[in-house]
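A protein chain is absent from this complex, but the other protein chains hold their places.
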Amino acid sequence: MLDKKGIAQRIAQELQDGWYVNLGIGIPTLVANYVPEGLSVEFQSENGILGMGPFPYEGEEDADMINAGKQTVTLLPGASIFDSATSFAMIRGGHIQLTVLGAMEVADNGDIANWKIPGKMVKGMGGAMDLVASAENIIVAMMHTNKRGQSKLLRQCSLPLTGVKCVKRVVTNLAVMDITPQGFKLIERAPGVSVDEIKSATEGRLVIEGDIPEMQL
Amino acid sequence: MLDKKGIAQRIAQELQDGWYVNLGIGIPTLVANYVPEGLSVEFQSENGILGMGPFPYEGEEDADMINAGKQTVTLLPGASIFDSATSFAMIRGGHIQLTVLGAMEVADNGDIANWKIPGKMVKGMGGAMDLVASAENIIVAMMHTNKRGQSKLLRQCSLPLTGVKCVKRVVTNLAVMDITPQGFKLIERAPGVSVDEIKSATEGRLVIEGDIPEMQL
Amino acid sequence: MNKLVKNAAEAIEGIQDGMTLMLGGFGLCGIPENCIAALAEQGISGLTCISNNAGVDDFGLGLLLQKRQIRKMISSYVGENAEFERQMLSGELEVDLVPQGSLAARCYMAGAGVPAFFTPAGYGTEVAEGKEVRYFNGKPHILETALEADFAIVKAWKGDRFGNLVYKGSARNFNPAMAMAGKITIAEVEEIVEPGELDPNFIHTPGVFVQRIFEGTNYEKRIEQRTVRQKTQS
Partner (left out) sequence: MNKLVKNAAEAIEGIQDGMTLMLGGFGLCGIPENCIAALAEQGISGLTCISNNAGVDDFGLGLLLQKRQIRKMISSYVGENAEFERQMLSGELEVDLVPQGSLAARCYMAGAGVPAFFTPAGYGTEVAEGKEVRYFNGKPHILETALEADFAIVKAWKGDRFGNLVYKGSARNFNPAMAMAGKITIAEVEEIVEPGELDPNFIHTPGVFVQRIFEGTNYEKRIEQRTVRQKTQS
């Protein structure tokens, strides 16, 4: 079974040289720590940065330089700054090759819910609806089940949707799955996790074809 | 009767302090030469300049600094440069207080034609359609009649339109007229021009109320 | 061309109860601190505020929420403010949540004279309810409309009396698009410079979009998430 860092590490394997990547808040943010050697990728922050670097050294924080999670960050050489309208022009226009974001629920048709629990949590969708409606390549990073042990991979989302039929791949603490017309197609098992464990943790349709390899981290 | 410079001079009287102004090619360009003392106005060029100044001194021309008429120009302090999309965002968004342009024909309902003579001259509309559709305050600068002596102030335009019901005021070599629901309303006569001369040179409906003063230049 | 006003109090003259304001910033970054303080002081109320976020409890738009000056918020993310959430859940505060990219575009489009446009964002969600759907290249889009404001209030780094503005770092965010959208746009800046000092090639907001400008004072520039790394390993 993977921890959050493991999920991020596995997703980092999806990166390709020259890609522009938008990482959501939470587990997705950790992906930046595992960029494979020799790959050049640029991270976009939807508040208006391309080429985000690591956190600043202590004492060098700049209130005017934050990421979409409101954390102080730095810029790498080749970075650029732009306004929110331009930032979402990039996103909506399909110029970002990979979007990684968290989710409360994912349905086996690619629907995603991650912005609202009616009557309870109403923080807003931020940039998530623009991201999921626009990107070609959307990977969800999340735990397979919620705190009460219920599956977050469903036949149908119960929460208000963020986007429809948009998720391409899901990476959880248990498995890597692709969204196919037949449902979640199991691609890889997390280390030490059996196909049966994944089955029982997945409420949505799960497609299992042939031997399912274990992830190589 | 006014010459082209006189028309420009009369239009310059319309300028107000703090206005942003777009001047079309031809007579309108000359308006910049007659800005009343003490008024601060900024000239916009739709290829991406605010704060256009005079022509450069000989030898100081810069191929990268031209106006919409493709003439080499300079910038004044406080000028800014932007791209074409932003330039027309300004225009379409109603941020320019006055637009002055030439016309082949103006109708007494405010229609204007200035971009095409079918089968003959097809240079294109450039930015004229955006300007006339967007600006609140459009003044046409032109000669009252064409080279064959025919009126250019018509009941209805015969040439393909640039915009409908958009012209607010017309300044010609003979008169200043406002567009009203009743037609061209005569506001001022050019020096030495009689109301009858204006009447006979105007094909569209002409409204004459009371004494018509002569322009003060 | 002189758009200089003395201070925030003079800049916000004419803002009345019940008006719609746009306020730049992302989180607490790049927010018009001086004007927010002046609005709080004057107690103008019944406001509709268009702003990506709603500040935190004791800073940014949180200051206006505390004093119940805001009737309605149009935002994309409001997660950092407990008082906001309380007012919203209790129904005291009307909230219209808008996808962040649509929010930015709706400001930009208002400034650009485009009253409506199609975007894929929000299709199939609550956001699309009641909106026209149309397919382009086989993909569903919804029709979104431009957002207008009686006043837009933005914060820039430097500016001149023509209203030309330059922003610093990610404090740019929503400010340029909102500057375009206000019927009257107020800019507060950290430093007023002489016309000509800002390179015309590198002005972020041309002065034509700005009606009033002043040099703000005592910027706190609070950091919400101070994240750092240690210098021990180089």
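Here are a few things to note about the model shown:
Chains: A, B and C, in written order; residue numbering restarts at 1 for each.
Here is the rule we use: a residue touches a chain if its C-beta (ideal position, glycine included) is under 8 Å from a C-beta of that chain, and two chains touch if they have at least 3 such contacts.
Just so we're clear, the structure is a prediction, and the values are computed from it rather than from any experiment.
The absent chain, not drawn in this view, touches the displayed chains A, B, C throughout the complex.
Interface note for the absent chain: among A:Gly59, A:Gly93 or A:Gly210, the touching residue is A:Gly93.
Of the options A:Gly78, A:Pro118 or A:Pro181, the residue whose C-beta touches the omitted chain is A:Gly78.
The omitted chain makes contact with just one of the residues B:Pro36, B:Gly124, B:Pro191 or B:Pro213: B:Gly124. Although one chain is not displayed, chain A still touches it through residues 18, 20, 40-42, 44, 50-51, 75, 77-82, 86, 88-96, 134.
Contact between chain B and the unshown chain involves residues 45-49, 54-73, 81-85, 87-89, 91-92, 111, 116, 119, 122-130, 133-134, 160-165. Although one chain is not displayed, chain C still touches it through residues 105, 109, 112-120, 134, 136-137, 141, 145, 166-169, 201-202.
FYI, only the chains that are shown with their structure count from here on.
Of all chains, B has its CA centroid at the greatest distance from the CA centroid of chain A.
Distance from per-chain Cα centroids to the pooled protein Cα centroid is smallest for C.
Per-chain Cα centroids separate chain A from chain C by 28 Å. With centres taken as mean Cα positions, chain C sits 36 Å from chain B. Chain geometry summary: the mean Cα position of chain A and that of chain B are 55 Å apart.
In chain C, the positions touching at least two other chains are 108. Not a single residue position of chain B touches two or more of the other chains.
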